[in-house]
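A single protein chain has been removed from this complex, and every other one stays in its place.
Right, chain A next:
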Amino acid sequence: MIKISSALKQDEIVELLNAYDDNDLEFSFVKKEGIALYFETNASDLEEAASTAKALIKGQPWGSILYFQSIPA
């Protein structure tokens, strides 16, 4: 599981990661706790999965100015 903490654009983050379709890596939204969003992932390396999620969010037009954290949970 990975945890994305962001106060803003939560719906967009969930939509983005749920829709991410890579043969080796998938994310599935599990729950929301305050500013934290939890995602199940099939990745064995959670650090790498969190980095990929961070890069995906940063790659959005709104992602470059978002102050957020992406870590293994």
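Rule of thumb we're sticking to: a residue touches a chain if its C-beta (ideal position, glycine included) is under 8 Å from a C-beta of that chain, and two chains touch if they have at least 3 such contacts; residues count from 1.
The rule is short, and it goes like this: contacts and distances are computed from a predicted model.
Undergrad: What protein name does the UniProt record of the undisplayed chain give, "Carbamoyltransferase", "ABC transporter ATP-binding protein", "Permease IIC component" or "PadR family transcriptional regulator"?
TA: The UniProt record for the chain left out of view names it "Permease IIC component".
Undergrad: Among A:Met1, A:Val14 or A:Leu66, which one is in touch with the chain left out?
TA: Counting the whole complex, the residue in contact with the absent chain is A:Leu66.
Undergrad: Touching the hidden chain in the full complex, which residues of chain A are there? Just list them.
TA: For chain A, the residues touching the absent chain are 5-9, 34-36, 61-62, 64-69.
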